[in-house]
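Showing subunit A:
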Amino acid sequence: MEDAGFIIGSYVVTFGVIGAYAVAMLTRARRLARRVADEDKPWT
Partner candidate 1 sequence: MAPDHSVAGAIPPWRLAWLIALKDLRIEARSRVVVYQVLPFAVIVMVMFGFALDDDGIAQRVAPGLIWLATLFSLLVVVQRSFAVEAADGALDALRVAGVDAVSIFLGKALAMAAQLVVLELVLFVTAVVLYGPRVRPGGLALLVVTWVLATIGLALVGTLYGGLTAGFTGRETLLPLLVLPVVAPVLIGATRAVESALGTTGAAVSEGWPWIGLLTVFAGAFGVGGSLAFGPLIDE
Partner candidate 2 sequence: MSIPPDDTDITTAGTSSAATRLLGTLAVVGVAWLVAFGLLFSPADRDQRESVRIMYVHVPSAWLAYLAFIVTAGASALYLFRAAHSLVWDRLAGASAEVGVVFMGITLLTGMLWGRLSWGVFWTWDARLTTTAFLFVTYVGYLAVRRLGGTHQQRARRSAAVALLGVLEIPLVHFSVRLWRNLHQESTVARPDGDVKMDGLMLFSLVVGLVAFTLLYVWLVIHRQRALVLEDAAEDHGLEQALSDRRAEAALPGGR
């Protein structure tokens, strides 16, 4: 594939950014969840 660096790079950037965002968000949410009572979590 020509220009493979740019093309694969764009996929890496895309899912790397989304993955990093998701992990950061979920880690933070899990830490917060320990401090919050279960009745404040209507989804559980």
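By definition in this document, contacts are C-beta pairs under 8 Å (C-beta built on N, C-alpha and C of every residue); 3 or more make two chains touch, one makes a residue touch a chain; residues count from 1.
Selection criteria: all candidates are chains of the complex that A comes from, given by their letters.
Predicted model only: the values in this text are computed from it and were never measured.
One chain among 1 or 2 touches subunit A in this complex, and its number is 2. Across the complex, subunit A meets candidate 2 through its residues 1-4, 6-11, 13-15, 17-18, 21-23, 25-38, 40-44.
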